[in-house]
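Missing here: one protein chain of the complex. Every other protein chain is in place.
Just so it is clear, A, B and C label the chains in written order, and each chain counts residues from 1 on its own.
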Amino acid sequence: MTSNKNRRSRYTALAGLSVSAVLMTACSSSPDVPGSDGPEASSSGKMNVGVLLPFTGEYSWVGENVDEVVQMIINDQVNPSGGIGGQDVVIVLGDEEGTVDGGVLAARKLANTDQVLAFIGPTSLSFTGVRQVIVDTKTPMVSPAAGTVELDSAGEEYFHRAVPSDSLGGKAIAKAISEAEELLEGESFETVSLMVGDAPALVSFEEPIQAAMEEYGTPLAKSVRYSVNRESYRSEVSDILGDDPDMIILVGSPADSAKVMAQAQQNGYDGSWFVTQDQTNAEYIELAGADVVEGVYGLQEAAPEAAADLRETFTEALGHDPDIFQTNAYDAVNLTVLAMYLADKEDGEVTRATVDARLEDVANPEDGDVVVTSWEEGKAAIDAGDGIDYQGLSGPVDFDEFGNITAPFDILQVQSGEFAPVSVIQADELQ
Amino acid sequence: MTGWLLFGAFVLTNALIYGILALGLNTQYGLAGQANFGFVALFAAGAFATTLAVLPPPDSPEYVGTYEIGFGLPWGAALLVAAATAGGVALLMGLVCLRLGGHYLAMVTFAMAQVFASFLANEEWITKGQFGISPVPQPLRDQVDEASTYIYLYLGLAAVVTLVAYILAERAGRSPFGRVLRGIREDEVAARTLGKAAGAFKLKAFVLGGVLAGLAGAVWVGSIGAVHVGQFIPVVTFNVWLAVLLGGVGNNRGVLLGALLLVLIRESTRFLEGVPFLADLAASNASFLPSLRYVIIGLALILVVRFAPQGVLPERLRKRVQPDLTADESAPVEPVQVKA
Amino acid sequence: MNALLEVREVRKAFGGVKAVNGATFTVAPGSITGLIGPNGAGKTTTFDLISGRTACDGGTVQFDGKNVTGNPIHKLSCAGLVRTFQIPRAFQRMTAWENLLFSGTNHPGEGFWAGLISTGSSRRREKEVAAQADEVLTFLEIDHIANLSAGSLSGGQRKLLELGRALMRDPKLIMLDEPFAGVAPALTGKIAQKLVELREQGMTIVLVEHDLETVMRLVDHLVVMHMGAVLVAGDPSVVRTDERVLEAYLGGAHV
Partner (left out) sequence: MDYFLQTIVYGLATGAVISVAAVGLTLSFGVTGFINFSYGEILTVAAYTTYALTQAGMALPLAALIAIFMGGVVTFLVARGFFEPLRDRGPLALLITGVGVAFVIQSLVQMAFGGSPKPFPLPLMTPWQIGEVYIPKLQVIILVLAIVCMIAVHALLRYTLMGRTMRAAASNDALAKLSGLNTRRIIGGTWLVSGLIAGLGGVLLASSQGNMSPTLGFNFLLVVFAAAMLGGIGQPYGAMLGALVIGLGIEFGAAYVSADYSQALAFGVLIVVLLVRPSGFLGKPSLATAGGAS
């Protein structure tokens, strides 16, 4: 027969249990651990690189595209050539599911259990949450996809990306439209409207474009936010067409952009479109249909002339035209592995701190640096004791103090079924 | 080694948060028979209420970012604000659907959660919408310089809140108030015939469930230090349902265990790439293994409902002892039918 | 002595079918009143109208001097008018003991906060209700089923538990919906004897029943319904020989 006393004792037991669980785990974290989170991956530790991108959910295609390039460079180039620090580099995938909480858990797993030396990723979708994990675990990141303006000045350490900020991309679009005679095949546009999808990766374009259009003297006629993943955008489209614009800037996911363009064409719209990097590739033309996208303008980070043939060898190695974010992934992975290699050579140990420090040395030009555009060239130059200035597919890849890159932009247009370059906007023109 | 412990501590905190959510849903469904398929809305209400409460006001020196509302309250007050806000949203939700039962109530609450989600996503002056709010000040963060020890400290804080939530839910369940709710769950008409105003009781249970979800929301925001509308999607509701069904409908200790099992199942799938034969299958399609996680969660839902409707720790019968406030239990009751 | 329950011109129609068409009768305090009539006479519907289970289309119900027409079930129950169901509606996944405790009247512990903090008054009331439940168990001689789940009880045991739950309400008037239906003869006698004991203690009882033989011996006052209205009411011995009753039951014996 149990009584009041017994019930009360059960509560105290439960309370004791949870408190002791906490104390036990707390005191077990060895006090001598130097500043960073968990033991430093000393040179004897495994050479793990974490790919922190979405592999499920709406944006799982980002993870798939980037992973293909990561495997190509690390498994086909780095490891066969002896790896780093005498070991193979191990790729560990972390599915951030395109959400904040998924990103935090995946980042924690990669940083704590896999002791990764650096993150390839994350995306703008999960950056709000992952930012805290990066700072706590002091793990450097090089994102091939995060254009979010949050990264513009996130911090001096850890944060790097091989994709220009949406604020630069937005400014380039605005410049191209307002100086269309010179940059867009001699066309000219009076009424320009903007459609932005209501999702993390897209909304960060909105303010930069609005501000730049103002600055360049052709303010937007209308700016509309549409909700993503809808079956029908007919009303949003006819709302925008109310001012009968001759140019619509469309910031959206590939699937939604294809729907909007098709439904606009069915609503009698025959003006021009300007899309962001996500849609400026062959995959999008196939998705939306060549006849719908004929004449559409887009932009991509411009590869320097020296890398013109680099794009061919990359396309050959891939076996298909590069998909969305694959060129940026090429640069992000090369920067990371070369920084690891340089850290091993110069500092004698490959740790998060040394890799983070060496990223700038690899990317930014110092006098006497040799320009390199791939792992082989970079490795050879480091072995020969030279400093290196990595330049890749997404431009010269030089970091500012916040880890952002500026890049010249290629403006392209769909001509008879494929994107053809039309003009170039130099990086300094956008300052 | 401490890396694994650290990740373990972080996952345990996540499990405690799902535990508090499971206690909340168990109070609404397990105790009062209200099938709430919009539970994530209450979780979101708690999370955003906490965020706005603890954020330093826009005019204060520590202001960072572009959010528009911040009260700079201490975390203790923020917990109360979260519980009150989520309780308020639960009151609104409960009032609207008192007249419905079974799967119709499930359908209406699911639709209401979607409406609440689009409200949160669109009202950027409150939630910063798709931009999200980060960083959000974490409790006692400045007391600890070491990021890793903070994880253990936070685990302790989460454990304390979970204990409070457990005592709250357990006392409600065992008290005469809980007995009336269980009667209403069994047969509302009979309960009314015996003089109980069923509507008012169901509403109170709904609000208590909301309060618990609000607490979970607060602990959640504290653990991540950021909040974004994209976190509060229907999958969360179904995860909490799985925790309650797996643990044992009607048994608070059972649902806590169910939450732990849920999080362990979910997080263990992050280590699948270690499994040899799966690795080469995954080589062809990078999202092969991660989507396997959702297959496993889906299968778990199906199998639990079909083969273990009672869950791991089924609800106990309250037996008669010599006159004492609560009776102890021994033999489990036969299957608690998951019925309308 | 005025009536405890007065039913005047009560009406209810279901889509054109007049189930109850102006039923009028009274129930004296401390009496057992039987409500009988052939199938379809409107007994159960009248029963539901009085107990608030179904809303009246017209007429009034006066209980304990107050007009309670259209009051919700739980208010009527708190006022002292408690009904049972023909098919007992026990709380399946609770023990018989908890089924009884459930019905405890004005229990502070059922308040949200009082329940959580388990105030002194709540604990005291719980002890009183527990004692009352013990009394009911002993009175109905069903002590042995206290710790069994209601779902596992036999038909007879459930009937007794249903009666027990009503008694826990300290009712002024109990309305029993076919208390003897589907019950073994031995138990019928026992239930009838318990009802008589209750009447001795001053309880007022109304019951709807088909088992005329038991009803005739048990009740003080008989109300016979036919075609939705009260045909005749009075002392069982008088009503028994009333030829209108025979005709109603035998459907017009002589043509």
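A few notes on this one:
Following the convention adopted for this analysis, contacts are C-beta pairs under 8 Å (C-beta built on N, C-alpha and C of every residue); 3 or more make two chains touch, one makes a residue touch a chain.
Values in this document were obtained by computation on a predicted structure and should not be read as measured data.
For the chain that is not shown, the touched chains among those present are A, B, taking the whole complex.
Interface note for the absent chain: among A:190, A:291, A:401 or A:428, the touching residue is A:291.
The chain not shown here is touched by just one of A:59, A:158, A:297 or A:399, and that residue is A:59.
Per the touch definition above, the residue from B:2, B:162, B:252 or B:287 contacting the chain not shown is B:287.
Looking at subunit B, the residues touching the absent chain are 35, 96-104, 106-108, 110-112, 114-115, 118-119, 121-122, 187-189, 238, 241, 245, 285, 287-288, 291-295, 297-302, 305-306, 309, 337-340.
Interface with the hidden chain, as seen from subunit A, comprises residues 54-61, 63-65, 198, 224-227, 229-232, 234-236, 238-239, 242, 253-255, 258-259, 262-263, 265-268, 283, 286-289, 291-292.
Assume only the chains that are shown with their structure count from here on.
If you average the CA atoms of subunit A and of subunit B, the two centres end up 33 Å from each other. Each chain gets a centre from the mean of its Cα atoms; for subunit A and subunit C, those two points are 74 Å apart. Residues of subunit C found to touch two or more other chains are absent.
Looking at the complex, you find that subunit C touches subunit B at residues 51, 53, 72-74, 77-78, 82-85, 89-95, 97-99, 101-105, 107, 109-112, 114-116, 118, 122-123, 126-127, 130-131, 146-147, 149, 151-152, 165-166, 168-169.
If you check the complex, the residues on subunit B that touch subunit A are 2-12, 14, 118, 121-122, 129-135, 146-150, 152-153, 155-156, 159-160, 162-163, 166-167, 224-228, 230-231, 233, 267, 270-271, 273, 285-287, 289-291, 293-294, 321-322, 324-326, 328. Contact residues on subunit A toward subunit B in their complex (touch as defined above): 1-4, 6-7, 11, 14-15, 18-19, 21-22, 25-26, 28-30, 33, 37-39, 55-56, 60, 63-64, 67-68, 92-95, 97-101, 104-106, 108-109, 111-113, 115, 125, 128-129, 131-132, 135-137, 150, 198-200, 202-204, 227.
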